[in-house]
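Every protein chain except one is present and positioned as in the full complex.
For clarity, chains are labelled A, B and C in written order, and residue numbers in each chain start from 1.
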Amino acid sequence: MPKRRRRWPYRYIAPLVLVGLLVSGCGQQYVLLHPVGPVGKSELHLLILASLAMGIVIALVLILLAITVIRFRDKPGNRAPYTPNWHGNKTLETIWWIVPVVLLTVIAIPMVNQTFALAKVPKAKDPVVIDVTSLTWKWLFQYPGHHVATVNYLEIPTGEPVLFELTADSPMNTFWIPQLGGMEYTMPNRVLPLWLEADKPGVYWGHSGNYSGIEFEKMFFDVKAVSPAAFNRWLNQTHQTAPPMTMQDYHALLKFNTVGYQTYGNYPTDTFPSVMSGYTLTGSGMYLIEHNQHGLKYVPMSNK
Amino acid sequence: MSVPVAKEEMEQHLPLEFADEKESIKITGFWMFLVTDVMIFGSLFSSYAVYRTSVAQGPSAYQLFSFGPVILETVLLLTSSFTIGLSIYSMRRQNKQATIAWLIVTLLLGAGFVISEVHDFVGYVAAGATWHQSAFLSAFFILVGTHGAHVTFGILWATTLLIQLIRRGFTPVTTRKLFTFSLYWHFLDIVWIFIFTFVYLNGKIV
Amino acid sequence: MPSFVLYLIHTLFPHDVRRPTELGADFLIIMSGVIIVYYLTKQKKWRYLWDEWLTTVDHKKIGIMYLIAAIAMLFRGGVDALMLRTNLALPTTPVISASEYNEVFTTHGTIMIFFMAMPLIFALWNVAVPLMIGARDVAFPRLNAMSFWLFAFGALLLNISFVIGGSPNAGWTAYPPYTGVAFNPGPGENYFFLSLLIAGMGTTMTGINFLVTTLRMRAPGMTLMKMPMFVWTTLTTAALILFAFPPLTVALAMSLFDRLFGSSFFTLTHGGMPMMYVNLFWLFGHPEVYIVVLPAFGVFSEVVATYSRKALFGYSAMVLSVLAIMFLSYGTWVHHFFTMGAGPAVNAFFGLSTMLIAIPTGVKIFNWIFTMWGGRIQLTTAMLYQIAFIPTFVIGGATGILLATVPADYQLHNTYFLVAHFHNVLIGGVLFGLLSGTYYWWPKMFGHKLDERQGKWAFWLYFIGFWVTFGPQYLLGLEGMTRRMYTYPLGFGWHELNVISTVGAFIMGAGFVVMVYNVLYSLKYGERDLTGDPWDGRTLEWALPSPAPEYNFARIPVVTARDAWWDMKQKGQTLANSLSSHDISTLEMPKNTPVPFLLGLSFFVVGFGMTFEWWIIVAIGAIGVVASLLYSAFDYDEHKHINADVIRRTESALGRLQG
Partner (left out) sequence: MAEKLQFQSEATARAHEGEDEGLPSLLPRFGEEKFPWIQVWGYIGSLVLTFAALILVIDHVLPPVALLSVILTLAVGQAALQIGVFMHVRESRGLAWQMVFLGLVLLMAAGMVGMSIWIMLFKSGVS
């Protein structure tokens, strides 16, 4: 028989440490807890709601387990009842089929509502549209209304929804600005929509959430949220002053490397797939990659 | 050889392939294998369904397929499914000659199917419709090709069975093997029916 | 000729694998190989190795081989983990480069899931299931050996990638198009696809084998509702394997064809759709996580009843819940890609279906707790893992529910919150469960107990180390840190938590060291188990001596109750004293065969050849495969007989024969 007499407090230290860290976790670096836009906020609300429900479950189980283990340990003189053949109880079992259902319903209803709500751009006939292309370890942003393009940073107006159209000319990445809201994949041969909105001006960081190669961790980008007026000023100014992007520039971006910020006052139209059916591209890929012995060569489809 | 079998089962004069418990367990095992194969083809069918329209610059299903060879292949395979059924029927009646004869017919029909299909494929490739051309063609070739590979494997398998049958006659082992082969063969027939319907016929619906 | 040699060196050891770590590993591997060969030759053990192990079809020995492989892979995966953690603690001076880091997290995940968790499960199945159901072997002993060797050679193929040619580097999920040649030239990903294809074949066969074993090989009287819970989870897991592995096979094959034969399934061009891979992969991948956790649930159901000295609470509900989990787990796979824009209807549907799984899982949790309630809980090592499992798994499951809350997942996907979630369930659920089972069944495998004191030390190190490692990772997730980064900029406040996490990983490593020491120590000094029933067990395997004789049961028992052995002990009708010499007859047992080993080896050759696209080697391997199959098709000499006298002698030496 094993030796008895173990010291119990250890079992509680780990959760305590966790709680302590959570309490101290109010700093600004907890970006998910400090959203600055409606999308991020609604996602945080759900997260909090679900966490509360889960907190109840966890607390319940922990308490029950602690009582059980302490009470029914096999130590001499334990006077707790010993019922070796007790193997079922209808009432109890019904309770734990039902309680989780109730708790889950509490989460599920707002979850479904929010899922559908987030799929609609609110109050907007003409949201600002930004075409996003993930390239190998860099981001290309294009403003189709104004023919302005930027690399690795973008500027958005505050107080109104922005519609991002996401695609990739690279392995898959995800487009993510934690403080504005959740992410979405960028995929080749596909254009996916995502809308976000910033409540107040500021510079937020974005990153890719999906690994795509050795310098993937450098795929940070900056999001500058400015007032709508400033935003329009910036668009016009850039359109007029910045140099236009040429096909050569685009090909340079396709190389497997990282680059700094870039700004263009115009860009060739076929660097972003046209939206054909809904947001889904059908048919062929955008660009053909030819793999030959000398390495990789990219040929835009328009050249074929 | 003493085999403990439940009374009521003994009375039903089990066919040889089920009479031996161990061999009969192998039949159950083979069904389980078929389950995995159903899932393999299920995955391939779902890819095909998704890729059906991703024709890129390659030909579409409508342009690619013609009915002639496909109908021939279908009839060959349906008939071979029938003849292997007859082979099992003869086996149950302890008729070795007939069993072997029907098995040979089955093999020949299967070989005809494979030849026709390979001929078909060669034609596609010669016309430039390789599976590199488009996701649709990739999905088509892998689905139909996997089926064809199964048939080819079945032919080789049955050839080894033929030898064992001739050498050993009907034993619990040989009958069980032939029986599982027949299950396999009918299964491939069913898969083909879905390929015929979902790939070829559907490809001609515009 | 020299140019050929140069070519060989350049292909097998491209410049990016000629790094100190790799060269060190090369050296270590070659050295240990030399030592093993030297030892075997010196002790004249080659014959023994071949006769007793490499050609065996005995489920107990196959189980032990799985166990050894799994522990070795836990070491390899663990060392990988320590490398990952070390790098993440030192963001300013990374110890390993980006390309090494990428290879290491890929092999870490792949090895832990496919080559540590899976074989550990199969080890326990092989060791325990036939004994628990009162059978002499599994349904298909030769197939069982084939499964093992396919697994083993698959694992070998993945492991040599580290030293020859370069490892895969696209994560255990291997999403295209990054796995395509355009972005990922070199043999690394070929290794990945081929080794998983080969091992996957073995796994599928194991699934078939154990499904038929549990359905058809049970002792008389053991109806389905009298099966031990572990056998129930075996049955459902085996069924899950049958359904889950085929989509993986298809996804892997398609990726491989894209790489080697120019098809266009997932490419950037020609209308390829990478997301179809993602769809197929998770069609497998989600059931897979339940494939690894259900057997752990089964272990816990045995362990908790044994050490609480009380019948399992709510047996029928437990059966119902494993069946429910099995079905539901097929309908939830989209939760791994809520962020791929399949639309709100799809996402809501799969979010709900995912949440549903919490219900049967919760039923199990409460039933375990209530098994303890009213019992007498003995805090053995195995039981400590059980008790630690409950809170750990519940917290992991709860964070799973947070991830299943679709809009929350938009934020949490691929962050360290996710990493923490899945280690919480994988370590707290799977690893704890399987280790618990290993401690529990160790006497049955080797005839001696593992040292309890050391076992408990290892346990506490694991348990505390676990929370120190993965607790902070939830917070890192909330700070927006994404996974698979080999280093990170400093300004985000991620550094401190990463340091804590790394410390935890080393605490876990210490636990592993203690565990291995425990194994070696107990080999020599461990308490011998002479009764065959060291824990006062409840199920049939404890009716046998430890380790069980080759034929398991001299006479097949007749089962009349759920906890068969417990019931027999209550009624005083133990096999040990009721076996008379008339009950014993000559037994027919499966005979050893070299075919499974050779088949595995042939597949290995095919896989290796394909990895480097050396078609001559592929052809040689393929000939080996065909030859092995042909040989076994015509092989009718499958059985040997164990003479009744031999059995009588064995049994009376064990003191199990009347008179």
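Keep this in mind: contacts are C-beta pairs under 8 Å (C-beta built on N, C-alpha and C of every residue); 3 or more make two chains touch, one makes a residue touch a chain.
For clarity, every value in this text was computed on a predicted model and none was experimentally measured.
Colleague: Who touches the missing chain here, B:F121, B:W157 or B:F196?
Modeller: B:F196
Colleague: Thinking of the whole complex, not just what is shown, which of C:L403, C:I500, C:M589 or C:L657 touches the missing chain?
Modeller: Once the missing chain is taken into account, the touching residue is C:M589.
Colleague: Quick one: say which of C:A182, C:V334 or C:I395 touches the chain that got left out.
Modeller: C:V334
Colleague: Which residue numbers on subunit B touch the omitted chain?
Modeller: 1-9, 12-15, 18, 21-22, 24, 27-28, 31-32, 35, 38-39, 41-43, 45-47, 49-50, 67, 71, 74-75, 78-79, 81-82, 84-86, 88-89, 92-93, 179, 182-183, 186-187, 189-190, 193-194, 196-198, 201-202, 204-206
Colleague: In terms of residues, what is the contact footprint of the unshown chain on subunit C?
Modeller: Counting over the whole complex, subunit C touches the hidden chain at residues 135-137, 215-223, 243, 247, 273, 275-276, 279-280, 283, 330-331, 334, 341-346, 556, 558, 560, 585-590, 639, 641.
The definition used in the following text is that only the chains that are shown with their structure count from here on.
Colleague: Distance between subunit A and subunit B based on Cα centroids, please, to the nearest Å.
Modeller: Roughly 46 Å separates the two chain centres.
Colleague: Which integer distance in Å separates the CA centroid of subunit B from that of subunit C?
Modeller: 33
Colleague: Which residue numbers or ranges of subunit B touch two or more of the other chains?
Modeller: Residue numbers touching two or more other chains: 54-57, 134.
Colleague: Which residues belonging to subunit C are in contact with no fewer than two other chains?
Modeller: Residue numbers touching two or more other chains: 267, 269-273.
Colleague: Mind pulling up the subunit A residues that touch subunit C in the complex?
Modeller: Touch residues, subunit A against subunit C: 1-4, 6, 10-11, 13-15, 17-18, 21-22, 25, 27, 29-33, 40, 42-44, 46-47, 50-51, 53-54, 57-58, 61-62, 64-65, 68-69, 71-74, 78, 80-89, 92-93, 96-97, 99-101, 104, 107-108, 111-112, 114-116, 118-119, 136, 169-172, 174, 176, 178, 181-185, 187-190, 192-194, 207-217, 220, 283-289, 291, 296.
Colleague: Enumerate the contact residues on subunit B facing subunit C in the complex.
Modeller: Going by the criterion above, the answer is residues 25-26, 28-29, 32-33, 35-37, 39-40, 42-44, 46-47, 50-51, 54-58, 130-139, 141-142, 157, 160, 163-164, 173.
Colleague: Would you mind writing out the residues of subunit C in touch with subunit A in their complex?
Modeller: Answer in residue numbers: 98-99, 102, 170-171, 175-178, 181-183, 267-275, 308-317, 337, 339-341, 343-344, 347-348, 351-352, 355-356, 358-359, 362-363, 365-367, 369-370, 372-381, 387-388, 390-391, 394-395, 398-399, 401-402, 405-415, 452-453, 456, 460, 463-464, 466-468, 471-472, 474-475, 477-480, 482-489, 492-494, 497.
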